[in-house]
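One protein chain omitted, others in place.
Order of writing sets the chain letters: A and B. Residues in each chain are counted from 1.
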Amino acid sequence: MSFTLVLGGARSGKSRHAEALVARYPAPWTYIATAEAWDDEMRARIAEHRARRGAEWITLEAPLDLPAILAGAGSRPVLVDCLTLWLTNLMLGERDIAAAAAALGGTLETRTAPTVLVANEVGLGIVPDNALARRFRDAAGRLNQDLAARAASVHFIAAGLPLVLKGEP
Amino acid sequence: MSFTLVLGGARSGKSRHAEALVARYPAPWTYIATAEAWDDEMRARIAEHRARRGAEWITLEAPLDLPAILAGAGSRPVLVDCLTLWLTNLMLGERDIAAAAAALGGTLETRTAPTVLVANEVGLGIVPDNALARRFRDAAGRLNQDLAARAASVHFIAAGLPLVLKGEP
Partner (left out) sequence: MSFTLVLGGARSGKSRHAEALVARYPAPWTYIATAEAWDDEMRARIAEHRARRGAEWITLEAPLDLPAILAGAGSRPVLVDCLTLWLTNLMLGERDIAAAAAALGGTLETRTAPTVLVANEVGLGIVPDNALARRFRDAAGRLNQDLAARAASVHFIAAGLPLVLKGEP
């Protein structure tokens, strides 16, 4: 197990940074998208990201079954973008988050190919008014901590610039 | 006066990091809790934190009178968790925040035993809709700046990983 976790805020350039990390390895690269296009805003954002990536990327969709899809990627370099949307999907789908996180951990443990995971940092604003948002914030924070502890490298991105919290640049 | 300030977002692992800093010194350690268990969500969070700490921690409660309680801790190593909840309690109780912050500063100045203060960073999201949240955000930012200027060390925690903003790791 030797993956990199890329953390950052909204529009921080974390996806672009993560793509560059994966592109250090020979193509083809696998892009595992967790986003679901449930409205126009999300469709536009997905299309924009997809247009930026070239034909050397194979896109797989994993709104819920991330551990299994990641396991299926085998020895190809993989980018998972992003864990926070996956967590959103799990919560909206009323899945067992602890079990899903454990399954992801299990899959990561068996992978030997380059793996980069993108996640949002969402805990640096005011306490949200509604209880669901607070539960989400707690779950996202716990998942980030858990993965950061196991990751070989952790990069925090602000305004497109990386800050190495752990491991290699 | 030579205290450490540990800053971080919600569920960033800042309490755990701060506990480890205090536990570098011989037990017993004093844990000064500022949280009030005014609902089930908060009760659960307090119980979870308390369960993680062992029997070597003496817990004192200081939802409002933090300066006096901290003064009473004498020569034992102390962890204050957290300043941002203390500020919330002061605002909800309509206390004089400037006077309370000055009293805290006075107490810190006289302490010679190891002291670690935990605070939330809450200013990195969108401007909140309601005026009270904006006032709270301003007050929290001012308190953090003021204490960071006086602290011997300041650590920023993201996903459980510390970043040294000032002083020693």
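Heads up, the rule we're going with is that contacts are C-beta pairs under 8 Å (C-beta built on N, C-alpha and C of every residue); 3 or more make two chains touch, one makes a residue touch a chain.
Please read these numbers as outputs of a predicted model, since none were measured by experiment.
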Option from B:R16, B:H49 or B:K166 whose C-beta touches the chain left out: B:K166
Selected residue (touches chain absent from view) among B:A68, B:V127 or B:A152: B:V127
Omitted-chain contact residue, chosen from A:A100, A:L124 or A:V154: A:L124
For chain A, residues in touch with the removed chain: 8-13, 41, 121-126, 128, 133, 136-137, 158-161, 163
Chain B residues that touch the omitted chain in the full complex: 5, 7, 9, 121-127, 131, 134, 137-138, 140-142, 144-145, 147-149, 154, 156, 163, 165-166
